[in-house]
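Everything on this sheet refers to the single structure shown next.
Yeah, one chain of the complex is gone here, protein chain that is, but the others are all in their spots.
Should a chain be cited, it is by its letter among A, B and C, assigned in written order, with residues numbered from 1 in that chain.
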Amino acid sequence: MEYVIHLSIVSGIVAILGMSLNLIVGYTGLLSVAHAAFYGIGAYVTAILLAGFGVNFFLALLLGMALAAAVALLIGLVLSRFDDDYYVLASLGLNIIIYSVFLNWNTLTRGPLGIPGISRPELGIGGYRFGLTSNFSFLVLTLLCAVLVYLAARFITRSSFGRVLMAIREDEQALQVFGYRTVYYKLAIFVIGAVMAAVAGALFASYITFIDPTSFMLRESIFMLSVIILGGLANTNGAVAGAVILVVLPELLRFVGLPSNIAAQMRLLLYGLALVLLMIYRPQGLFGKYRL
Amino acid sequence: MDLFVQLTINGVIAGAIYALIALGFALIFGVTKFFNLAHGAVAVVGGYAAFFFLEHAGLGVLPAAALAVCVAGMVGFALHKTVFLPLRRRQATNLVLLIAALGLLTVIQALIAMFFGSQFHPLSQFAGAQEVYRIAGGAITLVQLIIIISALAVFGLLTLFLKKTKFGKAVKAIGDDEEVAQIVGINTHAIIGYVFFIGSAIAGLGGVLVGFDTGIEPTMGLSLLLKGIIAAIVGGVGSLSGAVLGAFLLGLAENLGIWHISGEWKDAIAFGILIFFLIWRPRGILPR
Amino acid sequence: MNAKEIVWIIIAIVVIGGGWLLLRDTTPADTSPIKIGFIGPLTGDAASIGENARAAVEIAVEEVNAAGGINGRPLEVIYEDGQCNGAVASNAANKLINIDRVPVILGGACSGETSAFAGAAEQSRTVTLSYCSSAPAISQAGDYIFRDYPSDTFQGAFAAKYMTETLGTQNVAILYAKSDWGNGIKDVFRREFEEMGGNVVAEEGYEQTSRDLRSQLTKIKAANPEAVYFLGYTEASIPGLKQAKELGLNVPLFGGDAWDDSKIWTDTGPAGDEAMYSIVYAPLNEEFRIKMKDRVGTNEITICSPQAYDGVKVLSQVMEKVGTDSEAIKNELYNTIYAGGVSGDRIEFDENGDLVGANYIVKKAMNGVAEPVQ
Partner (left out) sequence: MEENILEIKRLTKHFGGVHAVQNLSVVFARGAITGIIGPNGSGKTTLVNLLTGMLPMDGGVIVSDGATLRRMRAHEARFYGITRTFQNIRLFEQMTVLDNLLVVLTERRVFASLFERHGAYHLKKAEALLRQVGLWEKHNELALHLSYGQRKLLEIARAIGTDARVFLFDEPFAGLFPEMREIVKRQLEALREQGAAVLLIEHNTELIRQLSDYVVVLDSGKLLAEGKPESVLRRRDVLEAYLGE
């Protein structure tokens, strides 16, 4: 049962990442592979404040979201000049640069040593304090966050704003002629997505109680991208489904009983193969409403 | 002064390696216009094929290297035939191709790790002791000289070949406009297939030479490739001379850059250059 | 296949798989194998360390079982990939803890792996014996967390002392891998070395995936050190040592225990001559080397493989005595002394679960082999 709770927490965190990235990639058509950077910013701010200064989790979470928003604004400004392949490449470069900062700014992030001893969230009402130390209570918090993000994503995509995002994806230049300053929309959704990713980062840091830069590498961004490509672009439900599938399926593979020397590589192999086959046979993913 | 000379030499060596990757990448990009991320995997295939021929088939250094280059070329050709061509036939967008290529990169690296293990293998032990030459106070080994010469020779031969032959003209025509090229009777699919072979073979050569200079491992593909792509973009996308220029520029900037910045920022420097160029000079130094 | 079918198939797989996970029998019979978990990077950038350690564990398990197992029950190891990544290692540990219900996890390798699941292990009272995590912070990770790999504190201090007192060097440069291990030892070394009056003339890091260290070495050479403290793993050290020689950096190179891998010295050949490194004293390990070579095909023994091997031996000794209850194992580990390991002649744990008093010696490479220095 604990294992199921664990997987649910991880799925919830990945689902938040998937839903937020889907706003950027699936709805707005900006193929960003920099999402792990914001995930990392959320995680690091939370970790540093919790482990170093004993700040309350929820305050740390808010600060993490704020910093992610600020960085996303800068990065979004840079990225707003590119499209298609160049967007991918530029976002990839920015992810690597931010990863380098996590890795090399030792005085702040402790570099490769990582930050241990991050505490679980604590709810304090008056003199009564309640720590979310059990995995079950943490699952409730994670699901609460995931549901909030889900509702936010649904609200955004069903609003006029969301319609503009899709139109940007389809034909940005034509949309401009109809009076939209598309660059602001792109920036806005990029920042919104980054803030949501920061929530996931804060949850991750607090759940695992330890973070180091390896969790925020380019590889993670590519994983998040696979989540929504598999689940389906421009579909919030699809992003959730993709997250659950990509978290649970590899875990199931642990039970297949392959010889240990190929089991691990087999997982990578299947993952790569899935990407190729999806692109060939179903480029919109399982539940996608948008074909790349 | 010595420091400067040596850092410059280091930069040129790194640049030559990047150039070999960037040349093949730019050649393929020139006709297909998509970012072939599987290009990095092809370089790994080249390195491991050489390792296989040296270690298990007992071949000499030159035949093993030559065969490895061919294997890399054939793998590139096969990827084109089985994945990229069908996708391009149905007008898949660049992003679809890019993600498929990413999947291929993952698959190939996993396969190599399954068959050869994840260890690091230097190939230099098959080539015997290394001669070290001194140039203006800086040091360079024979392998490194060969890398620089190969990069320049491949660039020269490739340019000449594309300029002088009918094949080269067809490649240029496809690069300008694939549909028009098809209309005037060029068998574009066949030509693109050959381009994949040539480009991948060059990357394979890069992989082999990296193996002799430092060593090979299954995961080296992505970092090699990313440097190659940066070089190709900084130089001017799709242009061969641009790719070479960009590669040497990148190599020099990385290695001279850490003169004053600590070495662990090397990757950040490389990608910083990429972002800088993308913003202020997106067509590169020598646009096609 | 249309979308709906695919969806249904996947839902079916997830439901069936999940149900099977929940419902299957997890109580082992008494003659059944004793299962313990293993976590290490079997894929990804650090895969060579994890694969090599797995080979060492397999050898140890075979030896234990050949000698009759643990009280007649064979030992079985469930290998899980941690990818040197906190999130992945945490998934792996949760599976081992909650599904396989292992009493002991041998792992993880990277400090990032161990730190990421230490909380879960502590909470579920699962004994964790890391064979590779060196980060000083792991000492405080919990009662159930042990390691038979020394904390960085010891090695950095030893190297500082050796380089000032025995080698008599005052001005050294540091070249280190940007990993928990490299960075951790570097920090301790630098502090201790400067406290002893030494002077660090240059400090250069490199990303773990980097194989071209020429420019870092060029800068180091220009700083004119009397010696270089070079903390690298096998993959970067082989080219790094060669590149140092090519560049004419003819000062003593001093490395960490990761250099106790004969692959480095056979592959670098003469370029490795005169290089030195510190390593925990271990009396006999020829047999282990031969067995490793039989298994992995090369003479490679990466950092931590000896500790992984010893870890299995220590655990079997403990389980032989107190059975498979994890609390009993934990209590016994604090009291146990294991002698004659391949990673050290005496393995025992202090009250933090750290290896006690690592006894370092220095080895020097010559003609492709590393031999202890008198």
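As a convention for this text, contacts are C-beta pairs under 8 Å (C-beta built on N, C-alpha and C of every residue); 3 or more make two chains touch, one makes a residue touch a chain.
Source: prediction; values computed, not measured.
**Q** If you put the missing chain back into the full complex, which of the shown chains would it touch?
**A** Among the chains that are shown, those touched by the missing chain are A.
**Q** Taking the full complex into account, find the residue in A:L59, A:L77, A:L108 or A:A174 that is in contact with the omitted chain.
**A** The single option touching the absent chain is A:A174.
**Q** Of the residues A:I5, A:L143 or A:M166, which one touches the chain left out of the display?
**A** A:M166
**Q** With the missing chain put back, which residues of chain A would touch it? List them for me.
**A** 155-156, 159-161, 163-164, 166-167, 169-171, 173-182, 184-185, 188, 289-291
Methods note: only the chains that are shown with their structure count from here on.
**Q** When you draw the chains as points and link the ones that touch, which shape shows up: line, ring, star, complete, or other?
**A** complete
**Q** Between chain B and chain C, what is the separation of their C-alpha centroids in Å?
**A** 34
**Q** At least two partner chains per residue is the criterion; list those residues in chain B.
**A** 110, 113, 262, 264, 267
**Q** Which chain C residues sit where two or more other chains touch them?
**A** 43-44, 47, 51, 178, 205, 207
**Q** Which stretch or stretches of chain C touch chain A in the complex?
**A** Residues 3, 6-7, 10, 13-14, 17-18, 20-22, 42-44, 47, 51, 54, 79-81, 84-87, 90-92, 94-95, 97-99, 110-112, 115-116, 118-120, 124, 135, 137-138, 140-141, 178-180, 182-184, 205, 207 of chain C touch chain A in their complex.
**Q** Which residues of chain B touch chain C once you look at their complex with the stated criterion?
**A** 2-3, 6-7, 10-11, 13-14, 110, 113, 117-120, 122, 124-125, 129-130, 132, 139-141, 213-215, 217-220, 223, 254-255, 258-259, 262-264, 266-267
**Q** Looking at the complex, which residues from chain B come into contact with chain A?
**A** It is residues 34-35, 83, 86-87, 92-100, 102-111, 113-114, 226, 229-230, 233, 262, 264-265, 267-268, 271-272, 274-275, 278-279, 282 of chain B that touch chain A.
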